[in-house]
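Quick one: the structure is below, and I'll ask about it shortly.
Below is a slice of the complex: some chains, not all, each in place.
Letters A and B mark the chains as written, and numbering starts fresh at 1 in each.
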Amino acid sequence: MDGREPITAASGWTPESIRALVDVQTGTLDPRIYCDEALYRIELEQVFARSWLFLAHRSQIPKAGDFFSTYMGEDPVIVSRQKDGSVAAFLNQCRHRGMRLSRLDHGNAKFFTCSYHGWSYDSAGKLVSVPMEKNGYCSKLNKADWGAVRVPRIAEYKGLIFGCWDEQAPDLDAYLGDAKFYIDVMFDRSDAGTEVWGGVHKWVIPCNWKFAAEQFCSDMYHAPLSHMSAILAVLPDGVPPEAAQWPTEGLQWRSPNAGHGTGFHTPDDQGQLLGAIVGPLVAQYLMESRPRVAARLGNARTTAVNGAHMTIFPTCSFLPGINTLRVWHPRGPNEIEVWAMAIVDADAPQDVKDCWGQGITRSFSPAGMFEQDDGENWIEVQRVLRGARARAQPFNLQMGMGNEQSDERFPGPLSYVFSEAAARGLYTRWARMMAGESHEQLARPNEGVS
Amino acid sequence: MTPQVTPELQLDIERFLFAEAALLDRHEYRDWLSLFTEDLVYLLPVTTNDHEQAVGAPPPPGPQAYYFHDDLRTLTQRVKRLETGKGWAEMPPSRTRRMISNVMLTPADVAGEWNVACNYLLYRSRLERQVDLLIGSRVDRLRPDPDGSRWKIARRDLTLDQGTLLANNLSIFF
């Protein structure tokens, strides 16, 4: 049974017309990628069903039987810790008539019993019991064929559990590539690793997922203006306004082919800004831990990565230092659900963890002083795209074209911190997947991006 | 003997709550801040779907996420943000209307202080057509001024009755 056929048949889109939506030669973008219904249905198949998607953080399901309910694109999945310590994930859908197996956000369960007719599955999704199996099904039902649909690929990197529907996809390690070097800044600060503080913020923003993914991938540019009010607000009294000056030096990295990206400021402000945002206790803790961290990650990643943003294509984003981690779950072309978590060092003192978690809440969450303004921009961009002329205007993606640089301290390709190179990489990756390139083809670098 | 809830006290405290709501609806944030004590605790935790029974105990405790985990210093930062004239999420400002109902007084463990429970409906209208309806419960700890002339809010515990928050942000106060 093939979910794709009628979709593309009726969509009117071809690989060529899709590729033409992203033009890295001129550095322009057709905004219909953000609002076209048919493109969205193709996205679910070509992008979300073929990419590695973030499922959960290891610390959310520590014990055997612990499960966390999340989504891959629009598909509900249960991520569950097995007795042997491994992780299984499967569609949160009964195979009989499709009822959701668990309506809980998280919990601990040996079995998932469907509330409709009572089919029961174990914590790995195996179908273990069926009412009336003998009398009703005359023992002809092959239970082995009717387990919950497993996510075939599950892998973890530094506490981040990812899943992928596509058997052909490269393994997670290859998929991440040099992104790991930058992920470690946030997730590999000690052997103890990290943990989620508190729970999950879930909220709805009526905008396309790519605005959010691109911003965390490539957009340091918006920070000084979009977030000026929050910067001014959190500055300790008496600090001169100059202190509110946003730093100008820094670097941006883009994945050569995979659509990931990150950017950060290289000058070492000794955690001053971070302290203002999440609290002095955290800043002090970070300064003290520098030697330990430097021993693991080296000096560059300890002192020269400040105010960083990062996206793992397509929808996993985070801010090293501020330590918010989130997924942008798509809900149609015009809406996302943001699922955001606060990440803290697992071996930090409890008072530091609490200060950190609360600081993240006050800066990046639905009520966060920084996050509020992002939401305002995204929804307005999306609303404007209801217009037929508005969606016929190319967006400008030209910042830093043809200006890549290198730095022996960091893997490349690199650009100036204020650049849209990583965005050009992200949209090119998107267009290549949408056009149906195979994983072999996708392993090759993006052409024309610089 | 436990202190009596008299109509006079009920009216006095309701007028205090209504006046506070009106300050927020009029965006008079500095005056609003003046209603809180220095040691304010202001909490709005996240709600989750994490227990199965409709009857009996509240959800299992455990680490919680919060929409607001604030004190007077951080609430003041939020107001400062709005005063910068660059807080885009509130430019132009949201139209808000706070409906306070089911006001229920119980004496606090400290003499003269009251725990004031109520339900709130916070309606927000933004820009051309955005509308948000935020509904939940609230318990305020009211403490009389040293001179007993008026009330101050020493603690506010809120709930927001929504699983996945349906608003694009919470750029307003509760």
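Just so it is clear, a residue touches a chain if its C-beta (ideal position, glycine included) is under 8 Å from a C-beta of that chain, and two chains touch if they have at least 3 such contacts.
Values in this document were obtained by computation on a predicted structure and should not be read as measured data.
By label, the number of copies of each protein chain in the whole complex stored in this file is given as A x3, B x3.
Basically, only the chains that are shown with their structure count from here on.
Taking each chain's centre as the mean of its C-alpha atoms, chain A lies 32 Å from chain B. Here chain A touches chain B in the complex through residues 103-107, 197-206, 225-226, 228-230, 232-234, 337, 342, 358, 361-362, 365-367, 369, 371-373, 375-380, going by the rule given at the top.
Considering their complex, residues 44, 46, 48-52, 63-70, 74, 77-78, 80-82, 84-89, 127, 130, 163-171 of chain B touch chain A.
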